[in-house]
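Every protein chain but one is kept in place in this view of the complex.
Each chain gets a letter, A, B, C, D and E, in the order it is written, and its residues are counted from 1.
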Amino acid sequence: MTLINQLNSQDEFVGFYLLKEVEIKQTNNTPPKDYLDIILCDSSGELPAKLWDASALDKETFFPMGLVKVKGLVQTYREKLQIKILQIRPAKEEDQVKLTDFIRSAPVPSDTLVQTITKIVQEIKDPELREIVEFCVQKVENQLEQAPAAKTHHHNYYGGLAYHMVRMLELGEFLCKQRPFLNADLLKAGIILHDIAKPEEMVARLGIVSEYSVPGKLLGHIAMASSWITEAALKLGIAADSPKVIALQHLVLSHHNLGEWGSPVQPQMAEAVALHHIDALDAKMQMVEDAMNTTPDKDEWTPMIRGLENKAIYKTRI
Amino acid sequence: MTLINQLNSQDEFVGFYLLKEVEIKQTNNTPPKDYLDIILCDSSGELPAKLWDASALDKETFFPMGLVKVKGLVQTYREKLQIKILQIRPAKEEDQVKLTDFIRSAPVPSDTLVQTITKIVQEIKDPELREIVEFCVQKVENQLEQAPAAKTHHHNYYGGLAYHMVRMLELGEFLCKQRPFLNADLLKAGIILHDIAKPEEMVARLGIVSEYSVPGKLLGHIAMASSWITEAALKLGIAADSPKVIALQHLVLSHHNLGEWGSPVQPQMAEAVALHHIDALDAKMQMVEDAMNTTPDKDEWTPMIRGLENKAIYKTRI
Amino acid sequence: MTLINQLNSQDEFVGFYLLKEVEIKQTNNTPPKDYLDIILCDSSGELPAKLWDASALDKETFFPMGLVKVKGLVQTYREKLQIKILQIRPAKEEDQVKLTDFIRSAPVPSDTLVQTITKIVQEIKDPELREIVEFCVQKVENQLEQAPAAKTHHHNYYGGLAYHMVRMLELGEFLCKQRPFLNADLLKAGIILHDIAKPEEMVARLGIVSEYSVPGKLLGHIAMASSWITEAALKLGIAADSPKVIALQHLVLSHHNLGEWGSPVQPQMAEAVALHHIDALDAKMQMVEDAMNTTPDKDEWTPMIRGLENKAIYKTRI
Amino acid sequence: MTLINQLNSQDEFVGFYLLKEVEIKQTNNTPPKDYLDIILCDSSGELPAKLWDASALDKETFFPMGLVKVKGLVQTYREKLQIKILQIRPAKEEDQVKLTDFIRSAPVPSDTLVQTITKIVQEIKDPELREIVEFCVQKVENQLEQAPAAKTHHHNYYGGLAYHMVRMLELGEFLCKQRPFLNADLLKAGIILHDIAKPEEMVARLGIVSEYSVPGKLLGHIAMASSWITEAALKLGIAADSPKVIALQHLVLSHHNLGEWGSPVQPQMAEAVALHHIDALDAKMQMVEDAMNTTPDKDEWTPMIRGLENKAIYKTRI
Amino acid sequence: MTLINQLNSQDEFVGFYLLKEVEIKQTNNTPPKDYLDIILCDSSGELPAKLWDASALDKETFFPMGLVKVKGLVQTYREKLQIKILQIRPAKEEDQVKLTDFIRSAPVPSDTLVQTITKIVQEIKDPELREIVEFCVQKVENQLEQAPAAKTHHHNYYGGLAYHMVRMLELGEFLCKQRPFLNADLLKAGIILHDIAKPEEMVARLGIVSEYSVPGKLLGHIAMASSWITEAALKLGIAADSPKVIALQHLVLSHHNLGEWGSPVQPQMAEAVALHHIDALDAKMQMVEDAMNTTPDKDEWTPMIRGLENKAIYKTRI
Partner (left out) sequence: MTLINQLNSQDEFVGFYLLKEVEIKQTNNTPPKDYLDIILCDSSGELPAKLWDASALDKETFFPMGLVKVKGLVQTYREKLQIKILQIRPAKEEDQVKLTDFIRSAPVPSDTLVQTITKIVQEIKDPELREIVEFCVQKVENQLEQAPAAKTHHHNYYGGLAYHMVRMLELGEFLCKQRPFLNADLLKAGIILHDIAKPEEMVARLGIVSEYSVPGKLLGHIAMASSWITEAALKLGIAADSPKVIALQHLVLSHHNLGEWGSPVQPQMAEAVALHHIDALDAKMQMVEDAMNTTPDKDEWTPMIRGLENKAIYKTRI
């Protein structure tokens, strides 16, 4: 079975793929005809595909996030590859293919990432901080293996959020060694909670965000996480205005650094400054790494990256 | 007893005043001598005053927010009036003067304002919104009569916060008549709660803010009020993620309109748009009105007002 | 006759509509064929329509802003409704349909709005302010019933400008009651004149703006209205540099508040501050209300609104 | 008689100077004593001066903008020169000194500058443009010889405005030769009128601005000049909405280029673009030249210049 | 042979043109067919053209920047002219047409421009400045006749860079006469070197930029030119930190005036201020002039111009 990113123009192929998006469209013929405009993907990448002259049955059969078996021909359209679908059917029980094999995901297995996070939570020495973190992590425990860290910006894939957390925890541990005056418990707690409400802010399946939720738009993940901490404190019998609770909320609220980036307050504790810069460093480096990995080998430059001042990255290694 | 704003250069006077600020300073003589640098105020305004050659006893006797009896001489220093203190002593029991007669306050009595707010809370028809509002108002009920709405920006005096609320409630009621599609209960609740955490954000006495509190700096009144709503919902048995709770938090979180003004989300409900613009209209008009009232009659222009694009207001009536 | 906003996919219908826009386009066939790309509207809304295989006669018969009788079929194209025109002809005398029945307009009849404005002009007590306002209103009196307040931003329909004025006058009257130090005559005059040059700034027919005029682009409605006040003063024998004339020009010039929003000076009189904030409140609330009214009932969110920080409004009522 | 810029520390001198500013201040002694804090100037520069122990008579005798005879001693105070006044009296009739000999002024005599401007006005071929320019110039003809172009920014001295006009007219003439498609009449008219209302925007005497006028603050020189053009057209029987009038107003309104710099519209005619850039070039170069001329020879750098991105200029010639 | 800008709708014509761009595209037919999407140009302008039903041979025959003989029909597509190609072949030896006759170029012959520049280089009196300028100019001497000054912004055609230099040198000479304190040698050197690295920053052929080079993106022409000056000094035996070298680098580095426009330092020498403003004046005026020349006579307004605050220019002459 050929991986998406190994298909070349004029190849004819048969294989299983994930039908990531599907839309019924009309050709510009007079009168117009219906066709299915499709995105096929697997773990290696994605390509647009067309099913010309879609029947009424076709239009009722195919839905986003379903696995399909496709016979297709690779064509070039406006300098980009595109698949002309010759035959297509939904995958069946007996095909023995599973969805998770077809999606893009973090380079470390999700369950390993979640175990690492769980372990580090247990290493938080301060019992109150630890319990608050546990409470908030439990709220999303069913989603943590899958959740991406963003819709498109960075770590936007299966397990992306957990991967971002783990990398930041590594950086945080190193920084605490460099600068022992930092409160390691507080920094760990802040790293784990800073984006903890993202799975509720966005509606995602298998790491692919389809839209923002209503609370996600009206409150945002920053205020949501801050409220979760309040809720945790109340339920755990910790005073909601105790210094630890306030410190932890401060780290969450300030982690975007500036008001125009969504933080209602700016970092005013050493650990809050550290959290913001560790977050920025990890997110930006991941944008670079992902863009380099998904840009075809022959290209010298990645596409422009919105989160990097809208600049492309020069890939050629010196 | 002469009011502060009626003292003229060269007047000699005796009277009771509030010693709003006092600091021990040194003259530039060689060697330097200690003197007390003082702000005297009453309900009509304030003036700087000096007690030259302060004794060790003087330095231990006078503290901010105390009432004093002063015999003084009005001088002009760098084109501004300044009092040379000839005699000064703390007010005594038998002087029968009370602090509240000497402070600047809202033009409507504070208890009337609080009664009005209490009455309007009771008029909120939706029982859940009403109970959440009651819960949050109770948190500051001891401070509501006194609390100012800001340190310097607007409504910065005794009862300023309650006065701001009441005026906004009047505007809100009018707007709901003009545009009946607005949810009047939600708008009322939003108006009452938008600044409800200000008494905890700032440390104030008698309407005079001395500094921001630690939670005030680290969280800000917007995130604090949002957390109070979470707390209210939890304690009242209302789901923290029910639409009403989210809507009310949205109004509070978005009322500064822009990230750079401190709101982590922007208004995305009709009532949130209304709340922001009613708040802006009332705050700006009060800045104008207060500046006009406290600028001497002879001046054509008020001082520059930071909240009005740093412009002075032309007072002369046409 | 079915209203535009009640047409559903697959409906076949016959009715009169306003042909708001029409453009000759080519299909992508080889060789391409001409068709008419049309916007049909009535008072309830608008829909795109196609007349495929347009004849030479068709191309000469249909022009923007004409009434037409249409037999059509409602189709879905890219998830949106679109009309396939089966038959079309211009409306005739004997059809007895009139243009004004087919356009979107303010919710209050335009003649009533203009009468209200005229009445309020007469209530301005200061004779000089009143005469200046009368002079400027007369300049656009033929357009005032129809003129929109903007091309797309807000109140962009028949009578939109007059409606905006009347609502602002109501708010202004309320504010003058709340804050009696305001000069009610000046505020009324400012409200009526602040956008008075808009009908000359934009070329509009029946409330639909086709483009900005040359003076509209080179001078803008703010400088135009300011010059009209100069002209009024000169013709009425009032000194062009008298305090009233300057105050009224100041209100007009400063009503956009900031330089980057088009005001060469910032508000520096109490009434100018009031004018700006009343204008903002009314315009923003109308954007919200119009967006909610024209978004299909089934949608939870309106489209993004440029004038509201490019945010969508959550329509669902709690 | 020694020029101000030739006085050195420890010099004792006698001479006539202009008393540019005088203020009664108090020493920090206990009790404080009155002294006069003075700025003395002549055409070469200015220095601060003190008259210690000022008598009641002294305080009533000396006013800003008067000529005085001074016997003084040059001292160094905080690394800057300062004059200790030993004796001072107002100049008398018989001293035969005149004010205009003591002020800073443009390097070309003012009457020559005004003659040049008058001559160029006469060279405008288009009679309507010429008459409008004449009308507006006449409004300030009594002030044109003296008026500065700004309070502090650039050309802030006797004849500064006329000097700025003449230099810009030279640049404009050169540019019209380089680019003959430009309308030389319109550019000339625009150059002469762009700052023509400055003498009414600011209150100045002998080129020294004391403050902004009320119309200057409420309208600004840009809107004022635009209204003058309207007035000129009306009085000369030229239609206020004729293309020439609109074009000329456009040049004036747009000459600050951006909204945040005070222009309600941006340049949209070739001559408007030219006007803005000629204005910028001349103003910035004059800031540089004036800063270099008034910085002591021994300094490598001028002070920071607000209009040049707050940068100092490196004076040393290579 | 008809010039591009004289073709009208429905004209049939035969002639030679430059094939500026060519792309293989597909029609939206089912199945799609290939066609060539082409830009044809000559010295008077450019038009889009289509070769429908392109053969395999066609797809291999035509490349950008080739001369072709075309028989075509002018059609209107979406209100714009477009050529339907009836016949097309590459130009042959015997056709005796040459590329340079078909490209847009500066209004003064390129060799004349380069001679003028060479002459002015020789007029720089200071031998070190002159030799550094010579060294840097030599680096691009093969490209200077052709190089444009920008990709799209201004002077984007054959000889555009040299033309920009010459015009700026004229303005610089005039300014040095107006303000003799300027160092004419330094200003000349700065003008010639400020954009000297542009031919290396962009990949261009015949004045048409296809893309930015790798060093162009990673370093930018400003830093490149600064390094060339270092290199020149080293090779000429001039100390790299001598005042002249630093001054010249300062002019180059600061000529965009602000950090957000690409200058790492701001102008801090008189000649640097002059250079920036001469550059701005010449570039902006050329944008205006080019836009006016290439907009059809019948249009009142040019298209919007990005470099002029995204405003269109009103072409109509008054």
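Going forward, contacts are C-beta pairs under 8 Å (C-beta built on N, C-alpha and C of every residue); 3 or more make two chains touch, one makes a residue touch a chain.
Treat the numbers as computed from the prediction; the structure is a model and nothing was measured.
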Chains still shown that are in contact with the chain withheld from the display: A, B, D, E
Selected from D:Thr27, D:Thr112, D:Gln143 or D:Ser213 as touching the chain missing from the view: D:Thr27
Residue, one of E:Val203, E:Leu219 or E:Ala312, that touches the chain absent here: E:Leu219
Hidden partner chain, touching residue among A:Asn8, A:Gln138, A:Ser210 or A:Gln268: A:Gln268
On chain D, residues whose C-beta touches the chain left out of the figure: 27-29, 33, 35, 52-53, 77-79, 84, 300, 314, 316
Hidden partner chain, residues of chain A it touches: 167, 170-171, 174-175, 178-179, 181, 183, 186, 243-244, 247, 257-258, 266-270, 273-274, 277-278, 280-281, 284-285, 288-289, 292, 308-309, 311-314, 316-318
Touching residues on chain E - with respect to the absent chain: 214-215, 217-220, 222-223, 226-227, 230-231, 234-235, 240-241, 243, 246-247, 249-250, 253, 258-265, 268-269
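Throughout what follows, only the chains that are shown with their structure count from here on.
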Contact distance in steps, from chain A to chain E: 1
Each chain counted as touching chain A and chain B at once: C
Counterpart interface for A-C, drawn from A-E, A-B or B-C and sharing over half of its contact pairs: A-E
Inter-centroid spacing, chain D versus chain C (mean Cα positions, whole Å): 45
Inter-centroid spacing, chain E versus chain D (mean Cα positions, whole Å): 41
Residue list for chain E, restricted to those that touch at least two other chains: 28-29, 314, 316
Chain-level touch network, classified as line, ring, star, complete or other: other
